[in-house]
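Note that one protein chain is taken out, while the other chains of the complex remain in position.
Showing subunit A:
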């Protein structure tokens, strides 16, 4: 994902990627840093990653998007190159109150990519268009 994140977050993901690649674990100091930077959604995002809830969808045209299975069982479609999530937390905490950088779903995407735990799935071009638009069948 092209970065809309502050440099400290980029650095943190780089450290997590290196450490996880070497040890298959995230040490306490990086977990604390994650919580410091992202707040309460850090642990919730890690739960989603543990549950393998992040899927990268691809279609024949090459278009890609992420889907995250939320704790409520709902699927949230997030974009590759910029931050958007249709969940209430993104709408309220990030957009309206500008209190958070991300919601847990977008953070789960970052972490899942960093730790190479993203599942891969293929859909048709038409299915991808419907998913990206968030409209379902019109």
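Keep this in mind: a residue touches a chain if its C-beta (ideal position, glycine included) is under 8 Å from a C-beta of that chain, and two chains touch if they have at least 3 such contacts; residues count from 1.
Here is the rule we go by: contacts and distances are computed from a predicted model.
Per its UniProt entry, the chain excluded from the display bears the name "SWIM-type zinc finger 7 associated protein 1", taken from "Protein YIPF3", "Eukaryotic translation initiation factor 3 subunit I", "Serine/threonine-protein phosphatase 2A 55 kDa regulatory subunit B" or "SWIM-type zinc finger 7 associated protein 1". Counting over the whole complex, subunit A has residues 2, 59, 61-65, 79-84, 86, 90-91, 95-96, 125-126, 128-135, 138 touching the chain that is not drawn.
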